[in-house]
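Of the protein chains in this complex, one is absent; all others appear in place.
Up next is chain A:
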Amino acid sequence: MAAATAAAARRVSCSLLRRDHGHLLPLLRPFASSAGGQPQLTVETSVPFTGHKIDPPSRSVDTNPSELLSIFREMSLMRRMEIAADSLYKSKLIRGFCHLYDGQEAVAIGLEAAITKKDAIITAYRDHCIYLARGGSLVESFAELMGRRAGCSKGKGGSMHFYKKESGFFGGHGIVGAQVPLGCGLAFAQRYLKEGTVTFALYGDGAANQGQLFEALNISALWDLPVILVCENNHYGMGTAEWRAAKSPAYYKRGDYVPGLKVDGMDVLAVKQACKFAKEYALQNGPIILEMDTYRYHGHSMSDPGSTYRTRDEITGVRQERDPIERVRKLIVSYELATASELKDIEKEVRKEVDEAIAQAKESPMPDPSELFTNVYVKGFGVEAFGADRKEVKAVLP
């Protein structure tokens, strides 16, 4: 079996061994699995899934070369974006809160690979990469972080409030745990309108203890809402390790009567498999919980060095053993879908793309002062709104 797939891979790889990797570009169609006669690859996940009140899916995941290359590129892009955001924050171009996702890319990408833009995603404040995965652009992302007009929320939201409603991304929320009932509400609407789609509500191990989560889960289970609760367990709720916050850190079991699956969140194909499985389940049966065992390299936010509550050895250990991008790189190289240097070229290209996006975002001006008063309401009825000195600054809300 393995020999056959390896042979198939080598047949493909013959055409990929040329130096110029421009030919790789047509292969970088996002997530076209088994499209147009591409060879299927079957890859085993790093560890088997663990189920709670459910039979877990198989460890064997179907994929294909273009999907893997596309995944590699996307994850590199996300990694680069977050690292660039780190520098921008340190040079004070990004202000306030900035919660970085590097290390967790596999969850965003694997999820996206399993669903369509008609499915909905909602998450908390660590949202830059989910926004990108949902089709957001780098320029809009950086511009929003820097509070510029070209930002996805026109500079009025900031790091925690990215949205892309037309591709099913509902934010971007600052209140820990609030996004879970909201996600159940999205699923309610999907079922109400008979759309045949699902909602993935992402939350962290810190939010997993929130009461409203259990309230929403109860209602979702009662009403068979097509919602998948995804716990991105990076093992630290801000500075508090999971074993200090949760009596039971087996988050996939916390749904009690709701089944759950524990997934290696650093293995993008495992994430894809689990999300695909969960979507099919939720459409038939109602809510299910996925616990993604993942890790963040940065601290909780840019004001957290991330080392007062965990050791540097732990961080470097995870980076060496479990880094999601490295895993995909090894996979691609071992299947000879591209050489290591071709992948490095992709990374260089990604870096250039990110730098160009930052330059473009920097050129975008700050919002016009009149934007202070826009979007307070959809329909303002011509009512007056006031600035700090109401005799000086006021506006009519249209």
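Operating definition for what follows: contacts are C-beta pairs under 8 Å (C-beta built on N, C-alpha and C of every residue); 3 or more make two chains touch, one makes a residue touch a chain; residues count from 1.
Methods note: contacts and distances are computed from a predicted model.
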Worksheet item: Which of the following names does UniProt give to the chain that is not shown: "ATP binding protein", "Pyruvate dehydrogenase E1 component subunit beta", "Dolichol-phosphate mannosyltransferase subunit 3" or "Electron transfer flavoprotein regulatory factor 1"?
Response: "Pyruvate dehydrogenase E1 component subunit beta"
Worksheet, complete the sentence: Missing-chain contact among A:Lys156, A:Arg310 or A:Arg351 belongs to A:Lys156
Worksheet item: Which one touches the absent chain: A:Thr45, A:Thr123, A:Ser141 or A:Gln190?
Response: A:Gln190
Worksheet item: If the hidden chain were put back, which of A:Val43, A:Ala106 or A:Ala120 would touch it?
Response: A:Ala120
Discussion item. Which parts of chain A face the unshown chain closely enough to count as touching?
Written reply: 120, 122, 153-157, 161, 163-165, 170-175, 178, 180-190, 192-193, 211-212, 214-216, 218-220, 222-223, 374-379, 381, 383-385, 390-391
